[in-house]
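Before anything else, here's the structure in question.
One protein chain omitted, others in place.
Here the chain labels run A and B in written order, and each chain numbers its own residues starting at 1.
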Amino acid sequence: MSTIEVHSPIDPSKLAVVHPLPDVLEPRKSRRLLIGFFMGHPAIAVGALLLLLMFCIAILSPYLGTMDPTQLATWKRTRPPSAVNWFGTDMLGRDIYSRVLYGARISLVVGFSVAFCASVVGLAVGLVSGMVRWTDGIIMRAIDGMMSVPPILLAITLMALTRGSVGNVVLAITIAEMPRVARLVRGVVLQLREQPFVEAAITAGTNMPLIIIRHVLPNTLAPMTVQATYICASAMIIEAILSFIGAGVPPVTPSWGNIMAEGRSLWQVKPYIVMFPAFFLSLTVLAVNLLGDGLRDALDPRLAKRV
Amino acid sequence: MALLEVEDLQTHFRTPDGINRSVDGVTFSIESGQTLALVGESGCGKSVTAMSILRLIPEPPGKMAGKIRFMGRNLLDLSDKEMRGIRGNDISMIFQEPMNSLNPVLTIGRQIGETLRLHQGLSQKEAEQRAVDMLSRVGIPEPTRRVGEYPHQLSGGMRQRVMIAIALACNPKLLIADEPTTALDVTIQAQILDLVRDLKTDIGAAILLITHDLGVVAEVADRVIVMYAGRKMEEASVPELFANPKHPYTEGLLGAIPRLGSSLRGATARLSEIPGMVPNLKKQIDGCLFSERCYKATDICRKIAPGLEEKAPGHVAACHYASKEMVPA
């Protein structure tokens, strides 16, 4: 208890004291974690919510007051929206409301399958190209070649080679979109190769592919997730375009592109045939894009700057 | 009336994890022709103070309060347009990094001429001509050739000379130099300091010198302010401060200068460092901001923040334990 007082005793009343100035800025309220996250990333919140809605529509379409979307009823062709046919009927008398709701399935299946397949194939191609040096030149030339054909044109050309089916559409769009992922992954691998820890591990005799894969996967996961959402959105649009020009899924299948293709010749007099599927398609793609933007901002701030 | 009077300047920034009180109540003034140095560790708010004077703080996320009176006018009350008329004309600034402070895609002549075109209404051609004059004035050889070159074609020292040419083109009344020599080689540093000093006497400008280098302060400044954590801790004339530091923080800074002759032999000759780190300015701290790192600190320092007090004639410090000399009442 007995500390030695070095300084002369201080009389607190005679001290010169700082008079603190008030803060210039108002403090902001902090929010709870989950709500705070969504408030901070409104794009993710809105995108996820809309997408969830679309998934519900796609899964529950048989229970949402729909009828058979392929049921022809030629006696009630091109009826405007009414209490019976909420969105009206098309040239063959099919119920547009039902076709639009079932159409969500095609768009979502194509979008997500392409995003998944393009990511997996692109990852494999990118890894091989980045790790096995002698293949790099060949693969990159091939990728450059593929990327110099505009994706829609490439997908259309591929579809011209085959029969229209959902599987072929997915395949064609995957081939058109895959190069983007491959390039991304290769870039990360090449960057990693120059990292001191990788070089150190190689000189220490560790298996190189093992190191790369162990480090590439976590490093590419964030940009690849973002890339995959954009590919998903792009695939939905390309699918619709393919169907629209008659090179997509068979016309009987209720897909948004097909419904619009049928309404195409009548759009000046019966614009609703085109507009309902157009609205749903735009909304879905918007949801995916919002999700992509939000994920990009949240997962990869560096990428966010580069767009 | 002083040329520049800064009174209770506060510059705060909103950040994702709270308000950063970078500058919190700083008061000082500069007379015409005087050189005032602002020293402190990085992050102490000295650069932010400099930027605040020219109102170069982006709002948002920043926000300023207090008074900055330049020739009697409060700069914080001016419109953006009036402020632009002052920047580069009455008050100009040179920055730390000559590498990045010049625009890489515009020619040297264009960048020097811009100030003249903006404030003196010169035509492009006249401005380029004057730019050549300015280049020879700051000691750049072959100015007629250099004027058409781009920044990447010049060395670091040359670029800083160009920055000085830009800053002095309109004969400003106040020159703010933010770490003007930090990024340069030692030999070049001396040249640049000489140049600044010569030009200053030529045009009679006052200088606000921001630096963490007390060697530079001793060489060029008249008065010196020591800043810490956004506050002024001590102010005195240069000889007084070096001879008789009052604040423990200043003592620490002075102890941290390598001295010729003290040699590098032995552990005791090591450059002394101040232990600890600058406090987090996003938190509200009750006592003295330096108390955590201060060898003199007692309980009272941790409770009551010391205010500035005249400890000797013309020498103020904010420390409860700074010895007070006889101040004539």
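Everything below uses one rule, namely that contacts are C-beta pairs under 8 Å (C-beta built on N, C-alpha and C of every residue); 3 or more make two chains touch, one makes a residue touch a chain.
Simple rule for what comes next: contacts and distances are computed from a predicted model.
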{"item": "Protein name, per the UniProt record, of whichever chain is missing from view (\"Peptide ABC transporter\", \"ABC-type sugar transport system ATPase subunit\", \"histidine kinase\" or \"NADH-quinone oxidoreductase subunit I\")", "value": "\"Peptide ABC transporter\""}
{"item": "Chains shown that the absent chain touches, full complex", "value": "A, B"}
{"item": "Full-complex contact with the absent chain, from B:24, B:114, B:251 or B:309", "value": "B:114"}
{"item": "Hidden-chain contact residue, picked from the options A:233, A:259 or A:295", "value": "A:233"}
{"item": "Contact residue for the chain not shown (choose from A:132, A:153 or A:252)", "value": "A:153"}
{"item": "Interface with the undisplayed chain - residues on subunit A", "value": "141-142, 144-146, 148-153, 156-162, 233, 237, 240-241, 244-247, 260, 267-268, 271, 274-275, 278, 281-282, 285-286, 288-290, 293, 304-307"}
{"item": "Interface with the undisplayed chain - residues on subunit B", "value": "51, 54, 56, 60, 80, 84-89, 92-93, 95, 97, 100-106, 114-115, 118-119, 150, 152, 163, 166"}
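What we mean here is this: only the chains that are shown with their structure count from here on.
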{"item": "Inter-centroid spacing, subunit B versus subunit A (mean Cα positions, whole Å)", "value": "49"}
{"item": "Interface residues, subunit A side, partner subunit B - complex", "value": "7, 10, 12, 15-21, 23-25, 27-28"}
{"item": "Subunit B to subunit A touching residues, read off their complex", "value": "8, 10-12, 14, 18-19, 21, 24-25, 63-66, 231, 296, 298, 300, 304-309, 318, 320-321"}
